[in-house]
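Note that one protein chain of the assembly has been removed; the remaining protein chains are unaltered in position.
And now, chain A:
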Amino acid sequence: MASKHGAPPTTYSPSPTRKPHQPVFSDSDADWVRPDGRGFHQCRPAFFRTAAVSAASGSAYAEFGNTKVIVSVFGPRESKKAMMYSDVGRLNCNVTYTTFATPIRGQGSDHKEFSSMLHKALEGAIMLETFPKTTVDVFALVLESGGSDLPVVVSCASLALADAGIMMYDLVAGVSVSCLGKNLVIDPILEEESCQDGSLMITCMPSRYEVSQLTVTGEWSTGNLNEAMQLCLDACSKLAKIMRSCLKEAASASHS
């Protein structure tokens, strides 16, 4: 990971693939612990770094526990010839998984819908009218899938767009919540996601307090849904602070 400022290079060794026994979540055992020892409403430590790829106009790397994502942004550049004239810019998003990202090799192709979901999460935040007739490409690569992949991709992509100097109304932060039995767990890891009863993902622009994308699966009562949304929105605003400080750090490092 090339970092253009003087911070100590952040190396990491992939943790040896521990295979915990499938945790059993039932309503009766109310005090189970999460596989990684976090509290139910505790997010994984978030790590962001901009300028991860030197060839791109802007890029970012994000690491949330085992979820590792790299996003590069190219453009704005001329739209393809076949495209019709458009007085607003185009956003092209693509999310791919490395073949080694998932526990079983090559399973990442199950997530074809992620590209369009990333597009929907970002388009409301970008001032598309500032680059007419051109296209901005956002390419996301999931290096390692460790759960809550899409929210991490969205947050990382908005940071990469900011790094590329694309005009945005606000950063977009994404957080998901899983419903396991009666409990809500925030920022689920892969093992928790595989046995969840329901999930909710919010991407929002915290300064404007607007939801740019929202998906819910599984059965929810209104009360539960309210609680999960509040939890996510709160986490989003805290995540956005971390993202902002990462941008500020990068900017002050490039000045000095």
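In this section, contacts are C-beta pairs under 8 Å (C-beta built on N, C-alpha and C of every residue); 3 or more make two chains touch, one makes a residue touch a chain; residues count from 1.
Basically, contacts and distances are computed from a predicted model.
For the chain that is left out, the UniProt protein name among "DNA primase", "Mediator of RNA polymerase II transcription subunit 18", "Ribosomal RNA-processing protein 42" or "NADH-ubiquinone oxidoreductase chain 6" is "Ribosomal RNA-processing protein 42".
Contact with the omitted chain, checked across A:77, A:105 or A:208, is made by A:208. Residues of chain A in contact with the chain left out of this view: 112-113, 116, 120, 123-125, 179, 193-199, 204-205, 208-222, 225-226, 229, 233.
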